[in-house]
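Omission of a single protein chain aside, the complex is shown with its protein chains in their original locations.
Labels for the chains are A, B and C, by order of writing; each one numbers its residues from 1.
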């Protein structure tokens, strides 16, 4: 049997199975959304595929009953780990009134749910990074011992808001984790045209913070790095910049055609390292998963997704005139 | 006699004397401006004092007949080295029609003069950094082998525009020199509350560029570093980030009172390292300057400034209605 | 004359200007290999190479700022903002810098730069891919804001913008991209920036609008003609600075004015149009100046019923014209 890596990290067998289940659920919801999109039932999808390992690994290193996240549009794995449900996500996909993210006002992928401490997101990239810093500052002022984790793509790490926010957190030694999910592309632009540094984490030193680059296909490696960052933050050692390197397995979104700018071979090559597959293999190697259990798990997830889809599809839209509500406090 | 440092750098005796003269001229114009301000003759001054060494050292490392600069408001030493005159600066101080920077439209310190390739500046900090990158890009497109140097304070190095522009230059390997004049304060905010990194040049690696921190009181050290950066740029090795560390010897501007936020002892201590003094001492040590020559030089500079002041004071303002001109091409 | 779509007119104008003047170049996110997320720059990189069609990092402020720097050096950059909604990080570079450089340097420096951005709704784009952002820039002396409605105007005005020696914000309605088709001459023509255009002559009610709503107004006018209501339609084309003379003439002509915008009502550019009329030809009016606009909510929602509720359409315009005619 292969080396058991998760015990050393303090992760129980149940925990890693839950991690895997969350990753798989995210993947399967995402796949369903593409089917619904191609069937003309939902106008838009933007995917987590290829980044579930990083998202779930990171979420599990946080206190999911206390900490805050300011995720970005690909973080379906992370918000599932933070308590959002398949039904919530499907309601958002179908833009229905009951969608807890926005009541159908925003596109899918624009996460937000106060009860689960998922800070509301918009489309302009990287704005959320500053909000995470503000929440961490407020948390400290109120004496709550919380951590805020925020995510963004490698392209977005070039926005001014990343720099200003990282610097602010560095100066004030705030418990913020800046996690860059490097998936090698920003729409069509490869990382070589986005950044001139070798690693995004090379930027950490410019903010006097801890930086680390890890394999984003490996949820345990991500867990370990984020865990270290959480502990530093709790000890008052300030923020961290973690880069998780993986690959965007789908086109940028349902409006994109990635054949224009990358080869099929490159995509196929990346699929071999897909974290959902490699983590399943690990769990099998350490004896926590077998084909039987995997089949059961897939069945369970399919049921959840079917139910969520049916519910969301037949749920009502918000009334047209309700568009006038909640501009200001009412 | 002390070690001759400038010959090793390829600087002639005339060149270092010209450097000193330029530094001293800047210092003396600045001092005069404060007097004029306190006498109620000009509404505003913002000073170069304490940064002349860095400004002039850098300028002399450039090709002053070809290269472009996008300076910031303290760079009187640099623009003098690039061909602006005492008279030009006094016309700006008095906001007169003949001011080549803006015709009296902008405050003093907002440099700009096309014939000398001094790119026009505004008040919002750090915007010029992007312009330098654009000029370098354009220069390369047109096949001109030019370098662009841009400057900014250490506080301004936290603005988003610094990050976005540095990254752009890094990705496109453009011959841009980002020179941060770290004078320890941003108005009242000390560097410890602005930045969490040890050196501003620690940020270079995040843009895949060369970085160096040098003594900003030493024009030769700055010359050497900028010279190296220029050569890298010419060889296609891309941009550099140079930090020059010195001290702001005056209040932030004529509207500021720095006694509120820093001790007189600290200021007095810094004055001992004043580049204008230490460089004069060096020139004396190597036998290029003596008390006699210094007196002559001071006399010459006083004459220039007197003449410039008289001229500017009696020069006419622009007509009130001329405020309507040049909104668009005419 | 070829019939082509609105977006093809954009591409054609870019191609022709790049061929005409080697100082013209394009930069923005995904404009190169991808040819733009809407494909407005399709084919340019193949024709002109990656040194003139530059895929930039994801940094709007630097895109605008680098464009300004290049323009100061003597180039004619054409900057693309992927969506108009994402121009906001670049507002400082555009308003503080591009628009003020000629003025602040007393005519020493200038910024011959065009910023293209797709705006507007009705494309399931939700809050951040549907907005009209022209009002933010329509109080900025030094800048010009052009918003064409037809492929013919697109080609002529985009070429004029690129040749203009001052910064121009060129806003393209993304729903119009493929929906609106029209005749476009093959020859090299430009149209004057700052001039409105009568898109239909009429006597009873004047509609003043721009962008996609011009087409909605034309549809409404056609229908109303059968009822005997004659509609005059003025297309602003440039929304800043406004063509005051044309506005005053069009308003005076019928004495009944309907102003239409897809933007939120309060603070939209049609408020300024109304003020120009109320200042200059108040006594020629036979009815209050009516405005039809989006509601004052942050932007149009994603869910189809709410999006439809927000959007201007021919029926809403028709209704408003009829009310005015009957006033």
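Points to keep in mind about this one:
What we mean here is this: a residue touches a chain if its C-beta (ideal position, glycine included) is under 8 Å from a C-beta of that chain, and two chains touch if they have at least 3 such contacts.
Source: prediction; values computed, not measured.
Within the complete assembly, C:142 is the residue of C:112, C:125, C:142 or C:202 that touches the hidden chain. Across A:93, A:108 or A:160, the single residue that touches the chain missing here is A:160. Annotation: of B:189, B:281 or B:302, B:189 touches the absent chain (contact as defined above).
In the full complex, the hidden chain is touched by chain B at residues 43-44, 95-97, 102-107, 110, 122-125, 155-156, 158-161, 186-189, 193-195, 255-256, 260-261, 317-324, 327.
Hidden from this view is one chain, which touches chain A at 68, 70, 99-103, 105-106, 110, 112-114, 119-120, 122, 124, 127, 129-139, 141-142, 160-161, 164-165, 167-168, 171, 325-330.
Not every partner is drawn; the one left out touches chain C at residues 61, 85, 88-89, 91-92, 95-96, 99-100, 103-104, 127-128, 135-136, 138-142, 240-242, 263-264, 266-272, 274-275, 277-280, 282-283, 285, 287-291, 296-299.
Throughout what follows, only the chains that are shown with their structure count from here on.
Among the remaining chains, B is positioned farthest from chain A, on the basis of C-alpha centroids.
Centre-to-centre separation between chain A and chain C, using Cα means, comes to 37 Å. Shared contact sites, meaning residues of chain C that touch two or more other chains, fall at 57, 59, 61, 89. Among the residues of chain B, those in touch with two or more other chains are 160-161, 164, 167, 171.
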